[in-house]
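Can you read through this structure? Questions will come right after.
Excluded from the complex is one protein chain; the other protein chains are retained at their positions.
Think of it as A and B in the order they're written, each chain with its own count starting at 1.
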Amino acid sequence: MIDFIHPGLLLIVFSLLLPAFPKKLRGPYSVFLAASGFLLTLIAEPGLYGYINLFGLKISPLVRVDKLSLLFAYIFSFIGLIGIIYCYHIDDWIQQMAGLIYTGASIGVSFAADILSFYLFWEMLSFCAVLLIWAQRTKEATEAGYRYILVHIAGGLSLFAGIIILIHQTGSYEFSSFMNNSNELYWWLILIGFVLCAAAPPLHAWLPDAYPSATIYGSVFLNPFTTKAAVYALIRGFPGAEVLIYLGSVMAVYGVIYALLENNLRRLLSYHIVSQVGYMVAGVGLGVVTLGLNGSASHAFNHILYKCLLFMSAGAVIYTTGKEKMTELGDVGRFAPLTAICFFIGAFSIAGFPLTNGFIGKSPIISAAGEIQNIFAYIMLNIATCGTIISIICKMGYYTFFSDRKSDYSVKDIPSNMKISMIVTSALCLFIGILPKLFYQYLPYPMDYEPYTAQHILDTFGIFSFTALVFILFLKRLKPKAYINLDIDWFYRMGCRLSVKTLDRTIVPLEYDFINMLWKRLMDKVTIPLGRLVNIFETESMGRIPLFASKMAKTLSDSFSQIQSGRLQDYALYMIISVSVALILYITL
Amino acid sequence: MNQYITLIPEIFLISFGTLTFLYGVVKRHSNLIYLLGAINLFFSIGLVIAFSKEFSGGLIKTDIFANLFRIIILIIGILIIALSYEEMKRSIEKGAEYIYLLTLAIFGMNMMVLANDILLLYLALEAFSLPMYILAGFYKSDKRSVEAGIKYFILGTLASILLIASMVFFYANTGSTSYEAFKLMSSKSLSSYLSLIFLISTFAFKLSLVPFHAWSPDVYQGSPTPVTAFFSTAPKVAVLGALIKILLLAHHDIKPHYMIIALSALSMIVGNILALRQSDLKRLFAYSSVAHAGYISMALLLKKEAILTSALPYIIVYVLMNVGVFAVILSMAEGEKINNYKGLNKVSPLTALSMTVILISLTGLPPTAGFIVKFNLFKNVFLAGYEWLVLLGLCMSILSAFYYLRIVFFIYEDFSTSLATQNKFISRSISLFSASLLIIAGLIPQLIMIY
Partner (left out) sequence: MLEKTYLLVIIPILGALLLRLTERRNLLLIIALLSSLATLLFSIFQYLSLNRASKGFQFVWDYMWISSWDVNISFGLDIINAPFVVLSCFITLISILLSFKTIEKRLSLYLSLLLSLSATVNAYFLSNNLLLFFFFYEAMLIPSIFLIKLWGAENSSRASMKFMLYTFGFSIFLFIAIIAVYSYGGSFSFDKLLNLKLTLEGKVLIFISFFLAFAVKIPVVPFHGWLRDAYYEAPMPVTIFMSAILGKMGIYGLLRVAPAFTEVLDRLGEWFIAICLLSFVYAAFVALTEKDIKAMLAYMSLSHVGIITAGVFTGNIYGYQGSLLQSINHGILAAAFFYVADLLYRNTYSFDSDKFGALSKKIPAITFFSFAYIMAMGGFPGLNYFNGEFLLLSSIFSENLLLGFFGVLGIAVGVIYLSWFFYKIFLRKPQRELSLLVRDVQSWELIILSIIFALTIYLGLNPDLVLEGLKGIEITGGRG
């Protein structure tokens, strides 16, 4: 494999050396490593590389570099670099190492040509994520980490089972589109595995559970990789699967609804990820037209950029003030203007304002929905855009940076590396937004799409204005509350065009009361008691077997020893009886 | 005339024995008697080897196996005398009588092995049984010993009566008293059954097979320990020698198979189960002998030569093991109490090691000879078709592991024992000797596969 140096493998292997470095050098080393990873990805040539002999079978190729993989690899390695710069200053090599391995594994996933190495890197993603979550070292974080493990093991096992069945049935190790075999068991198993990692409801609760529980640097790493790797996998394996359209649309709206309700900065953003990934999933589903796939890929790319930017700024706010909840913040803009600016660039990007990369990234998907005339998707995705605007720009942006200060917090200055990473990312967001054609070149399929049409711009402005109006009118009612208030159901009726009251009645209790509880119950009421039962059985029954046997032997022994009475006459009697018995038996038989 | 040539070793044995007895009576309090007794036996061995030509005639018949049995019995005698010397030299006055009785018993046993005639068989039986009754009760002041003697005497007489009964039916059936007549016995007549059943009953008594075994625990426990050692080995060798001889001659059909199976199975079961709860080692090894007798008697079910190939190595190893065990018991003060073995390893590691090896051999675990011979025996019996019997034997062997290894565990316990081993050099060397032979035979089995 000398014709190709796998940047992912490089990152993973060399990041293991990180703890060996003295503290002062760890930061520079990790930046160096991430930068080399990025450079190597940039210079990677399209093609198929590598082979391996495993169990007597030759698996080749191992590495596939094409436009789709490159797109994802570029953004993964870049955001890994940004993330490393962001956490340059921290004194926790576990997070830095986990971040590097995470980056490397994502690049590995993008470049994997065969299903086995793909699975290898895929699993690595989960483990790195858990490390990052646990790095926070609080009770909440460890429990969140557990739930993360649980979910991802389930998904991983489903995926693994699917892979095995796939290999068994087709005999090939290649990882490419499965769309020809959509009725097979393994199709569903693998799909479930991917979809779970993409945080599709009802299997999504791990995301808003785990991401806010990690450290702020951890969140920066956590948010781009797992879900977007899942999107990549979906684009690669299931382009055009119709079920994904509906799943994605529901995701988009669902996530945004909960984002609207949230108070915790990062949890809001996490629910939002669910929403945005919903767009991408829908785009994959709309992949019968290449616009859909392109849209998905480009949205993924851009989403990584601005979501990370949002997490970075949220992290900066948390770093500066020490507070995570909007009910305790407010007026931060005065103390951290740079953070505020970067945040709003990210916020506008995510909403899809013209001149930002969000605009050129998101609209292809919606247009694709229009193109194949899927009304459901079209409407849902637009609703979600509204919700995005309200939740992030309006709610989060306003109540964090501009409104009245709600509690006493101290202000710390953020270190310059954080500033640098935020600035670079914002710049890139704007840059891509302004020069879309440059970006479209990198998309996997030829893109004949012109985002800056008058129609589009007008549409977008329309949505923005309307939602801004709604927001200002209902400013007070939208104030973040520290507790969930079911009385805001009228809000849904006002802000959105569809009746989501039913959603409210069915899904909200579903979410909080049922799904979360289900997991706790599964462990506490099923697995552990089962374990205890078996344990008791083991000690009582199994342990008793030898005891029983020995008791029996003792009893037998004691009873037999009665024969040995010590009396001569008994002995003589035995002898005579035996002889007589033998005689009688022999004579008669 | 020739038969007397073959009998020269026995004649020598008796004559020299009588002379030493007279000497011993005259010169009381001389311990030379023991040495003389041993020399007597030693020379007899030499004579057996010298006059070992096969011979068949008159009332006796020798062949290589009979000679082998004679030598084994004589060696046992030497070892027992050695053990007795240490144990009894100070405690009894009548050393001369003791040695003479032993010699007489050995003489009787040799005759039994040589016998080719049922009358001689009976005489030999009486000849060795009577001294043994007296030997059992030799410690006159010990109640137990006297009880042992009386019990043995009465029950032994009963057994002799059974033999007479057997003889009666045998003569009635065949008209002759020679063993050759066994070939003529047919399987249809009542009298042949009767004679064989009674015959086997007698032998079962001496071998202590269940349910004829009841005397052995009490007698073993009560007798003086060297006598017990003698009881557990020599008579069995003699009796087996005679029995094998008879069975080789008899037709396969007339053998009372079911009786032998029943005896064997019952002995294995009862012997092992009752041994589990014993804390007196002499009694424990009495039951152990019962069990082993059960194993050996399985071989009697086989045809012709197979009996020898299975039983002979087992007998040799069994003798070694038992002599060794009793040697260890003798080398300790109050060696029959199992609790005295706690922490033996600290006091005398060599004795501990010997005992461990012997016990492992009794259980039938490699790398000792006990494993080899048991495997050999079970294999042959299994291949002959008696699978269930072998299965029973195996299960009972496992049971035996418990009580043998219990002693081993006691030995190696971390316990500071206050009982020092006495300065019994001979006993300890005999035990060590037997243990090493067991290991060597275990690693090089060819040594005992003699046929």
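The definition used in the following text is that contacts are C-beta pairs under 8 Å (C-beta built on N, C-alpha and C of every residue); 3 or more make two chains touch, one makes a residue touch a chain.
Note that the structure is predicted; figures quoted are calculated from it, not measured.
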Option touching the unshown chain, where B:V146, B:I338 or B:A401 are the choices: B:A401
Hidden partner chain, touching residue among A:F14, A:F127 or A:Y586: A:F127
Residues of chain B (touch criterion as defined above) contacting the omitted chain: 309, 360, 365-367, 371, 375, 378-379, 382-383, 387, 391, 394-395, 398, 401-402, 405, 409, 412, 444-446, 449, 451
Contacts of chain A with the absent chain, listed as residue ranges: 53-56, 116, 119-120, 123-124, 127, 134, 137, 139, 142, 146, 149-150, 153-154, 157, 160-161, 164-165, 167-168, 527-528, 530-535, 538, 542-543, 545-546, 549
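Methods note: only the chains that are shown with their structure count from here on.
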Chain A-chain B separation of Cα centroids, rounded to whole Å: 81
Contact footprint of chain A on chain B as seen in their complex: 150-151, 154-155, 158-159, 162, 190, 193-194, 197-198, 201, 205, 211-212, 214-215, 217-218, 256, 258-259, 262, 270, 273-274, 276-277, 399, 402
Chain A residues touching chain B - in the complex, by the definition given at the top: 550, 553-554, 556-558, 560-561, 563-564, 566, 568, 570-572, 574-579, 582-583, 585-587
